[in-house]
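Of the protein chains in this complex, one is absent; all others appear in place.
In this document, chain identifiers A, B and C correspond to the written order of the chains, with residue numbering beginning at 1 in each.
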Amino acid sequence: MRRHFKAKVIDNNFAAESFKLITLSPASEVSVPLPGQFYMLESGRSTDPLLKRPFSIFRLNDGCLQFLYRVRGKGTTSIAGFNRGDFINVVGPLGKAYPDPEGPFIAVAGGVGIASLYSLLEKKRGKAMLFYGARNVRELICFEEASKLSAKAFSTTDDGSSGVKGLVTDKLSEFIKNEGRSMPVYACGPHPMLKKVAEIAKHNNLKCYVSLEEHMACGIGACLGCVVKSKSSAVEYEYKRVCKEGPVFDADEVLW
Amino acid sequence: MRRHFKAKVIDNNFAAESFKLITLSPASEVSVPLPGQFYMLESGRSTDPLLKRPFSIFRLNDGCLQFLYRVRGKGTTSIAGFNRGDFINVVGPLGKAYPDPEGPFIAVAGGVGIASLYSLLEKKRGKAMLFYGARNVRELICFEEASKLSAKAFSTTDDGSSGVKGLVTDKLSEFIKNEGRSMPVYACGPHPMLKKVAEIAKHNNLKCYVSLEEHMACGIGACLGCVVKSKSSAVEYEYKRVCKEGPVFDADEVLW
Amino acid sequence: MIAPNLAVDIAGLKLKNPVMTASGTFGYGEEYADYFDLNALGAIVVKGLSITPRTGNPTPRIVETPSGMLNAIGLQNIGVRTFIDEKLPFLRQFDTKVIANFFGDSIEEYAECARMLSDAEGVHALEMNISCPNKQEGWIVFGTDPMTMDKVISVTRKSTALPLIVKLSPNVKDIGQMAKIAENAGADAVSAINTITGMVIDVRKRMPVLANKTGGLSGPAIRPVAVRMVWEVCRAVKIPVIGMGGIMNAEDALQFLIAGARAVAVGTANFINPSAAADVVEGLKLFLQDEGVSDINEIIGTLR
Partner (left out) sequence: MIAPNLAVDIAGLKLKNPVMTASGTFGYGEEYADYFDLNALGAIVVKGLSITPRTGNPTPRIVETPSGMLNAIGLQNIGVRTFIDEKLPFLRQFDTKVIANFFGDSIEEYAECARMLSDAEGVHALEMNISCPNKQEGWIVFGTDPMTMDKVISVTRKSTALPLIVKLSPNVKDIGQMAKIAENAGADAVSAINTITGMVIDVRKRMPVLANKTGGLSGPAIRPVAVRMVWEVCRAVKIPVIGMGGIMNAEDALQFLIAGARAVAVGTANFINPSAAADVVEGLKLFLQDEGVSDINEIIGTLR
C-alpha cells in the first residue's frame, strides 16, 4: 500500500461558485482513508506554487478519492487547472481520523468544513444531527445530500438566504438547550467557530472533537510547521502537529 | 494597434513528435507581422517559468497568429499545456523582418528554423529554392507544404530517412556550385549551420540574411541580454540586440 | 470617491506616485513608450551609466532560475555623453522624474560621472550603483566594504547638488549598517536591493551557463529577502528608502511600502509585462480605495 502515489484526474468540476470537486483515481493500490483524514495534493507542475496542499478526504467513490475544495490562493487556483486525464502526485491518507461515534452524534460544519465531515455522515448514516453554516445558500454545498444522510439537519447562513440567518453555533446552543441530549460533537470549520463549539460542548458536558487547520509544508510530521498549542501536564503548553497528532483533536486537549 | 495583448488559444496540437503548433486569436486589434519577426509568449500562470519565450511568427491564418515550436525545456513544456479557450499574454510583433527578396531567393532552414522562413515562402510563392535539413523525417515538419510554396525544394536528414543523408549546407554548396545562380540567401537554424551558410554565401558572393537566436529576457530592447557581437567601424566589435536590431541580420554584419 | 493621493517626497524630489522603474530593466525609457504612457510613472531610473561607453560581458548574459533570473550584462551602456545628447531629450517630454543611475571604476570616476549628470537638463536625481569593484584598490566591491563605501559616497556627495540616492548591495552581512554608513556619508536616500550574486551550472558541459560565471539574481525569488532587508534599512536610517526586489504587482509593492519604503521600483517584472510599472500604480490606487485610505503616506511604515 503506497502512501505516496500518482493519481489520474477523472473529473475536476465546479460544485458551486469558487468550489470544485476533484475526483482522483490512484494509479496503484492505496490505503482506504477514514473520515477526518487528509491528503496532500500536488499544487502544479512547476516550483511556483511549490508545496503540496492539504485537503480532507470528502468521499471515497468507486475506488476514487474525492476532494471538495475552495479555490482561494495560488495553490488551489493551480489545482483547479488540472484537467481530466492529467496525473498528479498525492500523499495520504494522513493524520488521525475522527473516533467512531458509537451512537447518535452532533456534526457541526462551517463552510467547506463539510468536506471533512461528509464521509463520517455517510459512514454513520442516519445517526447525525447536522448543523451546517455558510455565508449564503450558494456556499452551502451539498446540504441536501448531507441532510439525507443525517437524522436531522439544520442550516444557517450569514445572509439568511437559506435556513436560519445567523451563526451555526447559536443554532447549536439552542438545540442542545432545548433537546438537552448527550451526544458527542464533531466539528470542522473556521477556528473561531471551532473555539465556540468547544465552549458550548464543555459547558454542556459533551465530548467534542475538532478538526484543525494550520499552514503545512510536509503533512507527514517532519517540518514542525503545523503545530498547535495544546495542554500538557508537565509544562505550560506543548506544541502538537496538526498533520500527525491531528488534524482531529479532542477539544479538551487544545489550548484555545 | 497594441503590441501587448491577450490572445485566445484556438488550438495547440502536436505537429509532430515534440513539435506543436499553437494558434492564437488576439483579443484586440493587433499589427500584422512580417516574415522574420517574432513574438514573446507567456510561459505560464505562475512565476516559474518566469520569463516569456520568443517564437518566430510561423503563419498568419484567418486573423490568427500561428507559432510552430519545439517542446524543449520548462517554458515550452508549460506553453504546451495551454488548452483551447485559455487566454495568454503576448507581446509582438517584434524585431526586424527579412528584407523583401526582389526575385528568386535561396531559403535555408535547419530544424524548427522553418518556422521563421515559412511565411516568407508563402509571401513569395514560387520564388524560393528551399534547402531544409532536419535530424530525421519526423522532424522535417511541413516539408511538403513548404515544397509546394517553393520553386525547388531539397531536404536533408542526419539519418537519411528523407532526402539526402547529410548536412543541409553540403547540399546548398553543391547546388550553388552546379547551378551557379546569383540569388540572395535567407537562413534560419542552429548557430553552426548559420555560420556555415554565411561562409558559403560569402565565398560565392551572395547576399545573405540570417535569423539569430539568443537567450532573451524582455524581447523589446531593454535588458541587453540578447546581444551578438557584430562588426563596427569605430571599435573592435559592437554588441547588437537580437530582439531589436535583429533577429534578422545581414550575415556580413555578424562577427561569427 | 475622491482619488487617493499617491504623491510622495524623496529628499525634496516630488514624485506623483511612489512607483519607479529599476535601473537596467527599463532601458532608457523609450523601449517602453510603445506599451504605456510614461507619464503614469513617479520616476524613470535609467540603465547604469559610466563616463565612457562600456561593451559589457560576453553571452550568454541571462539565464532563468526558479521564479527568478540571473543577469551578467556587465554594465553595458552608451556613456553619459551619448545619454545626455540622444536619450535625455526624449525623456524630457514626460512629466515624470528622471533618475540617472551611474557607476565608476574608481572614486574619481564616480565623482566625475555625478558632476557630468548634474549639469544635464532633465536629470532630477542620481542613483549611485556601488555594487561595482574598485579597480584601483584591489577590486574590492565599493558597496560591501564599509571604508571604501564611505569614501566613494563622501567624495561623490561633494560633486553634485542633486538628490543623491545610494543603491545598496544585498551581498553583505548587515544591510542596515551599510545604509547608516551611506546616510552618514551624505546620501539623501538609499535604495535596496540590488541583485544577489548567484550561479547556474550546466551539468552536461560542467560549465557555468553564464559566460561571466556568476550573475545577479532578481525577480520574485528574492522578494522575501528584499522585503526583510528593506525593513532593516528603514529601521536603521532616517533618510527615505526606495524598496525593490521581485515586485510583480501592487500587493508586492505594498509589502515594501508597509515595511517603510517611501517609494518602490519595478524591475524584472517589466520584462514579463511591459506595463507592469503602470499596473502597479493602478493597483495601489485600487488598494487605497478599497481600504478607505486617502493618502499613500498613511500606509508607509505601518508594519505592526
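Simple rule for what comes next: a contact is a pair of C-beta atoms (placed from the backbone, for glycine too) under 8 Å apart; a residue touches a chain by one contact, two chains touch by 3 or more.
Note that this is a predicted model, so its numbers are computed, not measured.
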Item to check | Omitted chain's touching partners, listed by label | outcome: A, B, C
Checklist outcome for this item: Sole touch to the unshown chain from A:V9, A:L167 or A:I220: residue A:I220
Checklist entry - Which of these touches the unseen chain: C:T144, C:S159, C:N194 or C:N273? => result C:T144
Checklist entry - Residues of chain B in contact with the chain that isn't shown? => result 46-48
Checklist entry - Contacts of chain C with the missing chain: which residues? => result 65-68, 70, 144, 171-173, 196-201, 203-208, 214, 217, 219-225, 227-228, 231, 246, 251, 254-255, 258-259, 287, 291, 302-304
Checklist outcome for this item: Residues of chain A touching the missing chain are 3-4, 46-52, 75, 89, 91, 214-229, 235, 237-239, 244
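Everything below uses one rule, namely that only the chains that are shown with their structure count from here on.
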Next on the checklist: Roughly how far is chain A from chain B, centre to centre by C-alpha average, rounded to an integer in Å?
Outcome noted: 53
Item to check | Distance between the centres, which are taken as Cα means, of chain C and chain B, whole angstrom | outcome: 35
Checklist entry - When the C-alpha atoms of chain A and chain C are each averaged to a single point, how far apart are the two points in Å? => result 47
Checklist outcome for this item: Where chain A touches two or more other chains simultaneously, the residues are 46-48
Item to check | Junction residues of chain C - those touching two or more other chains | outcome: 66-67, 220
